[in-house]
Structures are given as structure tokens and as C-alpha cells.
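With one protein chain withheld, the remaining protein chains of the complex are depicted in position.
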Amino acid sequence: MQGLLNNFDEAAAVILFCIGFSTLLFHRNMLKKIIGLNIMDTGLYLFLASMGYIRGAGAPILTDTEVINMADYINPVPSALVLTGIVVSVSVTAITLSLTVRLYSKYRTLNLDEIYAIARRTEKEEF
Amino acid sequence: MKIDKEKFSAWLNTDPDRLSGMEEMAEIPYPPRERIKEKRHELEERIDAQPVGQISFLSRKFWHRLYTVFAVICCAVMTVVLLSTVAALPRFGEARDAINELTERYIVSGLKETGAVNIVAGIILDYRAFDTLGESFVLFCALNCVLILLRIDGDEDASHHELYFNLAHDDILRKSALFSIPIVFVYGIYVLLNGHLSPGGGFSGGAVIGAGIILLSIAYGERASGALISEKVFKTVCFCALAFYGVAKSYSFFTGANHLESIIKPGTPGEILSGGLILPLNIAVGMVVSCTIYGMYRMFKKGRF
Amino acid sequence: METFRVILLLILIACAICVSLTKRLLTAVIIFMGYSLIMAVVWILLESPDLGITEAAVGAGVSGILLLVTLKKINRTETDSEDLDTVSDERAGDGDEDR
Partner (left out) sequence: MDFICNFPFFSIVLCLLSAVVCSVLSGRAARRLTLIVEFVLVCLAVSVLVYTIRTGGSFNYTMGHVGAPWGNELRIGVLEALLATAFMIVMLASVLGGGTYIVRDISEKKRNLYYVLLNLMGAALSALVYTNDIFTGYVFLEILTLTSGGILMIKSTGKTTLAATRYLIINLLGSGLFLLGVILMYDLTGHLLMEFMHDSVVQLEAVGDYSMPLRVTTGLICAGLAIKSGLFPFHRWMPDTYGNATPTSASLLSGVVSKGYIFLLIKILYRVIGTGSPAVGAAQNVLFVFGLCGIIMGSVSALRQESVNRMIAYSSAAQIGYIFVGIGLGGHIGFCAAIFHILTHAVTKPLLFLSAAKLTEASGGSPVFSSLTGAAKRAPFSAAMFTVGALSMVGFPAFAGFVSKLFFSVAAVTHSSAQSIVTLCVLAVSTLLNAYYFFRTVIRIFTPSEDVSPLVYKDWGFMASSAFFLILNLIFGLGSQMIYRIIVSGLRMLA
């Protein structure tokens, strides 16, 4: 428990990840699923970024270009990785949203269970 | 963007909106919700009436439930395991194992090697540029998938694509947009161009500019934003910027791997024209991103440019 | 600052739970946009201004716009009563072909 309180940021990030993960897995509504996906991703990025944080250190933008002191800056690698990750997650969001639009225009509902039911019964295929 | 002088003066004199007769929002009769529900219900009943075939619905439901219970248990276990893992990790906010020769070199000699004051920009566009190259192509791939799903080609039935909301005649939106759009653009361009000196860079700048163009199109209609980015411009910019990005980065990978002398020099640190390839790459990425985002918006809204 | 961050993180968790509990989609989308904004602030507090800018532009801006456009489109098509008929006929036709 003490460990969790010490690592409160990471713990919060993991909780966010799990909430997003379960939303993505269990919610039957496509839009909710997509929001869940985004929450899952931001949880991951928060986890990564909070690992690079060092108390008392500043952002990794050099203030003094002559004398560079290591202890003044946080770990820049997680920031770089998260930047890449954010782009990936916005791309995924766009694709899944356009899939949602297509599904809606065909089946007139956002609920995946209903979509399966309609597809199964009208198309005589086992879904 | 062209602002019609006459219209502008009319706006200044707070004339009533000239296009107000064409407002689409009021024209469309919204059928009452109950009727839709009824229709839907009918449809569902008709579907239900069809024979289900040999699939036993009950057993499917049972399996489904079993699956769900199992998945819920798995998620709960995963949460507990992850939390206990987090508790076992080193304390938050302390320099830990991840601070090693990796970070040291990035911070201490990053400026000398890449010419970027913003170390993160140096990492993503120089040290770990291959990831970033991949990342831009993820966006390109997403754009293509959106085009596949939502673009309307020629004679296809486009009825489901018509979107009836059009805020272009909303006075409040227009007037607030008039003040905010220049700020958004200037901010986006600043973030884009100063990616190697201050926080930001190609992607965030491009996203801001893209959002600005979307705001323009919402507030002033498609014609205003279409004058800025038509389909031709969109295609050309995406093609040229991505091709430039790919070729430039390949050149630097190739020279780096074969220990050849690169013609690109980092330049004086801290100046706007420094950082070697970082500035041009940021501009290329920014152009791609803003076009992509606006293109996606258009596809979602109308299915064409 | 530490306390402030902790409070923000708690709000984030609350937002995430609210998103999966709310009934209305519009509320969920707006909560999500707020979530992204708070996340941007958290990143500033974690000394990563690059991420703050990007998250504010992408999470609250672009993703939010795309979600809202989708929602708008879906609402509109839902109220399109004639469509339901044509779609159901088409669907019945599809089924026949498959058999």
C-alpha cells in the first residue's frame, strides 16, 4: 500500500489503463469503445511520462547552452516516445470512427450486439 | 482566404445576415422521436420473425455470458497484478535506472550533435528518427483508411453522407472566429517553426493549424476553407511533403550508416535557422498533419472536398 | 504542486469512470474532451510541455472534433425516417441472395 502511495502517478495511470481497457472490451457502444481506447492510451502515456519525471528537474529544453548540468533536466526519452504514441492513437481513433459511421449507415445502430444480431439473422451467416 | 470587402463592411455595420434566408437548419423537419422508435421497433420485429436457423440461441447466450464472466475476472486480476507491480517499482520522482548513459548523451551532447535546443525535438527527429518516420506513415495510413471508408466516388449513393448541420450563418460563431482564427494560425505557425527551440514541433503545430482550418470551415463555410485547401492542394501537399520527408530522412540514414559526410550542418544553436534537418522536417510534418486533419474532417463531414 | 497534481489525477480517474457510466453520448464526448484538457495540464506539471501542447491540440481538439462530427452525423441520420424503410428492404434482399 505504501508503495502505491509512493508511486501515486503510476498507480493512477494503471487505473486509467484498466478503466479504458475494460471500456474497450465490455462496452457495446462503438463510440464508448473508442473513447475507452483513447483513455487506455492516455493512461499508458501517463505511465511512461511519470517514469521520466524527476523531482526538482525542469523540462528538457536547454536554458543555458554553454554549461549543461545533467541534474537540471528530466529524462527526455519518455516524452519523445509519448509524442510518437499520441500520433498513433489519433490515427487509430480516426479509423475506428470512420468504421463507426459506415456501420451506422448500414445497420442504423451503434450497439455492437444489435449489429451482430441484425447481421446474423439477415445474412444467414454465423457471426 | 478572401474576405469580401462589401460583406465585411456589411458585417461591421451589423446588417442582418444576407444569407439568413438560406439557413438550412430551420428548414429541415425533424420527425418526432416516437415515430422513429416505432419504425425501429417494427424493423426489429420483422427481423425477429425470420427463422433463426440451426443456431441455438440459448446456448450462444450461455457461452456469451460465460465469456463475459471470464473476461471480467481476467480484467480484475490484471488490475490487481498491475497495481502490485507498480508498488514494486522504484519511487516516483527519483532519478532511477532509466537515467543512464542514454539520457546523459541526449542531454549533454544533444545540442552539439543535432543543433536543437529542445532535446525532445532532437531525439524524435534525429536520434530516433526512424520511429518518427514510422509515426508519420501511421498517420498516412489512417488517412488512406478514412478515404477508403468515407470518400464518395462519383455515382455512388451519397445520401447517408449528407450532413445537415451548417453553422456558417451563426453570428456569434462567425464573430468570435474572426478574432480567434488569426491567433490560432499564428500560434500554430510559431509552434511549428520553433520546434527545435521551444516546446512543440511539426506534429503539434500541424494539429493546431489543422484545427484552425476546421474552425474556418465551420464558421465561414466550405468555400472559405476550400479556397485554402482544395483537393488538388491537399493531394499535392501530402505527396510532396511526405516524399520530401522520406527522401531527406533516408539520405541522412544512409550517410549516417555508411559513415559518409552529410552536407547538412547543425548550424548555430539557438537561432531559428539551425538544427540541420530538424526545421525542414518539422515544416514538412506540419504540412502533412494539417492537411491530413482537415482532409479527415472533410471526409467525415461530406465525403468529398 | 504535488497536491494539485494528485487532485488532477483523481479528477482524471473520475472522468474516466463517468465516461463509461453516462448514458448520453454527447456527455461522454464532452467529458472526454475535458479529460484531455486536464491531461494536458498534468503533462505541464510533469515538466513535459511538448506533450502538453500536443495533447491539448490532439486530444481535446482533433479527436474531439472528429467525435463530435461523428455524433452529429449519426444523430442526423437517426432522424431520417425514410431511410429506415429503404434500408430494411435492402437488407431483406441481401438475405435472400445469401440463401
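Lettered A, B and C in written order, each chain numbered from 1.
Going forward, contacts are C-beta pairs under 8 Å (C-beta built on N, C-alpha and C of every residue); 3 or more make two chains touch, one makes a residue touch a chain.
All of these numbers come straight from a predicted model, not from anything done at the bench.
Trainee: Wait, the hidden chain, what does it touch out of the ones we have here?
Mentor: The chain that is not shown touches these displayed chains: A, B.
Trainee: Which of B:T68, B:S176 or B:S262 touches the chain that is not shown?
Mentor: Missing-chain contact among the listed residues: B:S262.
Trainee: Please identify which residue in A:I19, A:L37 or A:A57 touches the non-displayed chain.
Mentor: That would be A:L37, which touches the missing chain.
Trainee: Please identify which residue in B:A76, B:L102 or B:I272 touches the non-displayed chain.
Mentor: B:L102
Trainee: Using the definition of touch stated at the top, determine which of B:V72, B:V186, B:A227 or B:A243 touches the missing chain.
Mentor: Spelled out, the listed residue whose C-beta touches the missing chain is B:A243.
Trainee: Even though one chain is hidden, which residues of chain B still touch it in the full complex?
Mentor: 81-82, 84-85, 88-89, 97-102, 105-106, 113, 126-131, 133-135, 137-138, 140-142, 144-145, 147-149, 151, 153-154, 156, 235, 238-239, 242-243, 246-247, 250, 252-258, 262
Trainee: Could you list which residues of chain A touch the chain missing from the display?
Mentor: 17, 20-21, 24-25, 30, 33, 37, 40-41, 44, 47-48, 51, 77-78, 81, 84-85, 88, 91-92, 95-96, 99-100, 102-103, 106-107, 112, 115-116, 119, 123, 125-127
As a convention for this text, only the chains that are shown with their structure count from here on.
Trainee: May I ask you to sort the chain touch graph into line, ring, star, complete or other?
Mentor: Contact map by chain: complete.
Trainee: Applying the document's contact definition, name the chain pair with more C-beta pairs in contact, A-B or B-C.
Mentor: Greater number of contacting C-beta pairs: A-B.
Trainee: Could you tell me the distance, in whole angstrom, between the mean C-alpha positions of chain A and chain C?
Mentor: Centres of chain A and chain C (C-alpha means) sit 12 Å apart.
Trainee: Rounded to the nearest whole Å, what is the centre-to-centre distance of chain B and chain C, using the mean of the C-alpha atoms as each centre?
Mentor: 14
Trainee: At least two other chains touched by the same residue of chain A: list those residues.
Mentor: 8-9, 15, 22, 50, 52-53, 59-61, 79, 83, 86-87, 90, 94, 97, 101, 105, 108, 118, 121-122, 124 - these are the residues of chain A that touch more than one other chain.
Trainee: Where in chain B do residues touch at least two different other chains?
Mentor: Where chain B meets two or more other chains at a single residue, that happens at 40, 50, 118, 120, 160, 199, 201, 203, 296, 300.
Trainee: Quick check on the complex: what are the chain B residues that touch chain A?
Mentor: On the chain B side, the touching residues are 40, 47-48, 50, 52-53, 55, 68, 71-72, 75, 78-79, 82-83, 86-89, 91-96, 98-99, 102-104, 106-108, 111, 117-120, 123-124, 128, 131-132, 134-136, 138-139, 141-143, 145-146, 149-150, 160, 198-199, 201, 203, 269-270, 296, 299-300.
Trainee: Provide the residue numbers of chain B that touch chain C in the complex, in ascending order.
Mentor: 30-31, 33, 35-36, 39-40, 43, 46, 50, 118, 120-121, 159-160, 163-165, 191, 199-201, 203-204, 207-208, 210-211, 214, 293, 296-297, 300-301
Trainee: Chain B touches which residues of chain A in the complex?
Mentor: 1-4, 6-11, 14-15, 17-18, 21-22, 25-26, 50-55, 59-62, 65, 68, 70-71, 73, 75-77, 79-81, 83-84, 86-88, 90-92, 94-95, 97-99, 101-102, 105, 108, 117-118, 120-122, 124, 126
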